[in-house]
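Note that one protein chain of the assembly has been removed; the remaining protein chains are unaltered in position.
Right after this comes subunit A.
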């Protein structure tokens, strides 16, 4: 299944957000936040968050800011 992660194409077998993070190699304890189709998905709901073909996923981490 084709998924867009941070604007990059990925061909994955995962069908949930939690499975996607694992398949892409994100550390389970990584300090990241996730959104699917522009909507925030809290960490506790990633396992129940389904992914459809072509889904847009954002994975963000802390950075410097003004």
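Following the convention adopted for this analysis, a residue touches a chain if its C-beta (ideal position, glycine included) is under 8 Å from a C-beta of that chain, and two chains touch if they have at least 3 such contacts; residues count from 1.
By definition in this document, contacts and distances are computed from a predicted model.
S.K.: Looking at what's absent rather than what's present, what does UniProt name the missing chain, "BolA family transcriptional regulator", "Peptide ABC transporter permease", "Thiazole synthase" or "NADH-quinone oxidoreductase subunit D"?
M.R.: According to UniProt, the chain not displayed is called "Thiazole synthase".
S.K.: Just name the one of A:1, A:14 or A:59 that touches the chain not displayed here.
M.R.: Residue touching the absent chain, from the options given: A:59.
S.K.: Applying the definition given at the start, please give the residues of subunit A touching the unseen chain.
M.R.: So the residues of subunit A touching the missing chain come out as 6-7, 24-26, 30-35, 38-40, 42-43, 58-66.
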